[in-house]
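One structure is given here, and the rest of the page talks about it.
The other protein chains are all here in position, but one chain of the complex has been omitted.
Residue numbering begins at 1 within each chain, and the chains themselves are lettered A and B in the order written.
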Amino acid sequence: MSSVLLLNLAWQISTLALVALGLAIVFGKLRIMNMAHGEFVMIGAYAPVITSMLGLPGWLQLPVCLVTVGPVAFVLERTIIRHLYGRMFDSLLATWGIAILLREIVELIFGRGYQSVSPPIAGTVCVFGADYPAYRIAVIIGILLGFIGLYWWNTRSKTGTRIKAMVGNPNLAEAIGINTARLSAGAFVFGCCTAGLAGLILAPTVRIEPMMGLDYLIRSFFALVVGGLGSLEGLGIGSGIIAGTQTFLGAVASQTYGYLAVLTLSILFLWLKPNGVRSSSR
Amino acid sequence: MAYQIGLYLIYGIAAQGIGFLWGKTGVLPLGQALFFGIAAYVTAITLRAEGNLFLNLALAAIVLAVIAGFAFVLAALVFRGRNESGPYFSLITLALVMIAEQVAGTATSLTGGFNGMSGFNSLGNLDPFGGFYYVIVAATVAVSLFLFILNRLPVNLIAKAVLDNEPRMQLLGFPTHMIKGAAFAFSAMIAALAGGLFASHQGIVTPTSTGFALSAELVILTAVGGRFHVLGPLIGAVIVGWASTELRDSFPYWELLMAVVFILVVLKAPGGISELFEAAFRRVRPKTPTSAAPAVTAPETRFDKTPRPLRFEDVRLKIGVVRILNAVSFDTPATGIISVIGPNGAGKTSALNTITGNLSVTGGRIMLGEVRIDSRPPHTALSNGIGRKLQVPSVFFSLSVSENLAIAMMAGRLRMSDLFKPSTFQWRSKSLSDVLGHPSVPLKEEMTDPVEYLPQGHRQFLEYAMTVAAEPSILLLDEPCAGLSPDETALMTKLVQSYQSETSRLVIVIEHDMSIVEAISDKVLVLHLGKVLAFDDYDKVRQNPQVQAVYSGGTK
Partner (left out) sequence: MMKKTATLLSSVVLTMALGTMSVSADTKIGVLVPDSGPAGLFGPSTRNSAVLAAKQINANGGINGEQIELVFADVGVPPAEAAQAALRLWKGQGAEAFVGMHDSAVREALIGRFNGEVPYVYTPVYEGNSCADGLYITGETPSQQLEPVIPFLAEKEGVSKWYLIGHDYNWPRDTNALAKGFIADAGGEVVGEEYVPFTVGEFDSSLQRIKESGADAVLVTLVGGGSVGFNVSFAGFGLDDQAIRLGTLIEENTLAGIGADNANRLYSSSGYFSSIETDAAASFAADYSAAFGSDAPALNGLGQSAYEGLMLLAALTNKAGSLDVAAMDAAAEGTTWSTPRGDNTLMGRHMAQTIYLADGSGGAFNVVASFDNVPSSEACSN
């Protein structure tokens, strides 16, 4: 296996895990089948476009990203999503509508055209004897550190347990003093913000346009169900299987076979291991 | 104007299939264009070959059968061993349609690739907007009529019951995975019919006809039109189709508008437009309650009714690291009432779960007479004569009392042909009539009430009535008197005793109230920490020092 293939695997797996992280919270914990997840990635990817349009310095990209994604997610949670807890298929339908809504709104503001964003780090570096884009190396390392931090926090924090308690029995959770409205809104907004962050990070390496979100949605769903809902390890394993299969088969056979293999694999996992390779519940 | 409406009717037909599946059984298909598209491609290939009409129709029947078979096997395999409809199956259908779309686009030699397959006339060389339009209208009417008729038949009630409470359906002996498989196969056939019409009407089939976008659109049409009504999806298809063609060219924000309308429908009117129509209609003409039809003697249940002893042989059950049952062995007589007692966590309910197959044993075996019954799917329990009442009443909450009883009457008796006979609704068995006919049982005044408004005690009696309706040879009752008033408790004990004495069958009751245990038990099984502490008649068990040690607090 060539070192470029290894780096490609690392890049694809880590970025898929990052994109799917928000969905892991929203779908895995809140049980909202958020079909608008990709649209939050899309909005995040527009953050650098906004800063350069307004002539703001580059370091404001992250705040701009959070300030655009966060309130949008919060308003949607309070007006629409909060009616959908415990109604999984309804959540799928309503968020499909939300996805169209967000695409149309972004299109009204920025137009349908493609936007382009320059990476903050240009050029390639030599890693394991392969020339690889420096920005990608930085992102891989960043995501890895981020997930280690998240894992550490997750094992210590009670937030995950509280969310699980809330979804399992909202009335009881309320009775033992969990503010369910605040917790669910917080989890949803956090999930969407990580999606936006993923969009911001991916922006210099992909096309940016209102329809881009769909690319990320279905892969994220498959990564989650293959890995198993509700655990960080599951997210990592699922991303590894989905992105790994696509990248590996794309390299040794063809992209079409890679794509078909990912779908076939997803079907097999959904059929034979519906709770994923790793699962926190059950 | 046939060219306007024909396409919407075709989509409407496919959406009616989704409405049937999703509205009745709760299974949401996200890849229905798979069947639509395959049928469309096969139709296109056939029409290009220019065979005669008869051959084409024969081929169509074969294609429909193959598609139905595939859909049935797929759904039955995926749902086997599960008792809910989760998102897994929906995502599988989604992945399948994505594969189909990709293959249709890549296999250019077979399908014409992205540009599609074209250059053929419609079926029977009819004018797509003249003669063939009437074929479409006829198909729409036929599918709608068929669905209306299904609505009045037992299959409809069974589908609704699967959606309402799948575990209960399994304990009533219904193989729910096959029922869902059949419903999916039926919806797939409707989608395929629509796909065939589409190819013939359009004169071209492209990968979009078997794609994700069309699948999603069909679901949206169903949701907007209303999935609970036969005509809902059709109304959705016509209204959405018409509105979008009208608005697309005149109102630049029509997609925005559609998105908002769609969200509002999901949030405020989950039953869609047809539900709003129906509510308005009912205000003008309220539903007149239909008078109950006379009862019909039900056919005999189809399982072995000879009394047989139940034998646990070294049964072990481990879930995760927890040992629930630890080498449980006992041998019951073939008839009589056995009470199971023991402190909380003793493994009483788990023991019943291993008998009905809700839990698979991790060691040993359970024999009923000469038949090994452990670790089988729950829906096979009734065919061994095992009937079960759960600890928390498990009935069909969205259905009325009489519908609940009708389902229970079908358990163990239903043959394929009975599914399509309205008289099946009126079945009554002696055991059920005995319960309902008892002067103190409250249910007979509440036959048309929805079960969700019934008080807890009445639900207990309902579930008991449903369990004995099948006249099981082994009746498993898990705390039947929980939540009952003293009078109701006395009534329940009397019902259980008279069932046993009249049928001389085996009844196993989990009970905490020692006075009841004393009154009804032929033998008492004491479980403690997953082991048999004692198994004897009441007085001997009472004097057993180990039992006294466990129950040192008193009688309850």
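Basically, a residue touches a chain if its C-beta (ideal position, glycine included) is under 8 Å from a C-beta of that chain, and two chains touch if they have at least 3 such contacts.
Source: prediction; values computed, not measured.
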{"item": "Contact with the hidden chain (one of B:A65, B:I149 or B:A213)", "value": "B:A213"}
{"item": "Residues of subunit A in contact with the chain not shown", "value": "2, 4-5, 8, 11-12, 112-119, 122-124, 131-133, 135-136, 204-209, 211-212, 215, 246-247, 250-251, 254-256, 258-259"}
{"item": "Contact set of subunit B toward the excluded chain (per top definition)", "value": "1-5, 7, 9, 98, 102, 105-106, 108, 113-116, 118-119, 137, 140-141, 144, 198, 202-204, 206, 208-209, 213-214, 231, 234-235, 238, 242, 245-246, 248-249, 255"}
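Note that only the chains that are shown with their structure count from here on.
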{"item": "Interchain centroid distance [CA atoms averaged], subunit A/subunit B, Å", "value": "35"}
{"item": "Residue numbers on subunit A that touch subunit B, as the complex places them", "value": "33, 80, 83-84, 88-90, 92-94, 96-98, 100-101, 104-105, 218, 221-222, 225, 256, 259-260, 263-264, 266-267, 270-271, 274"}
{"item": "Subunit A partner contacts - residues on subunit B that touch it in the complex", "value": "22, 28, 77-78, 82, 86-92, 94-96, 98-99, 102-103, 106, 216, 219-220, 223, 253, 255-256, 258-260, 262-263, 266-267, 270"}
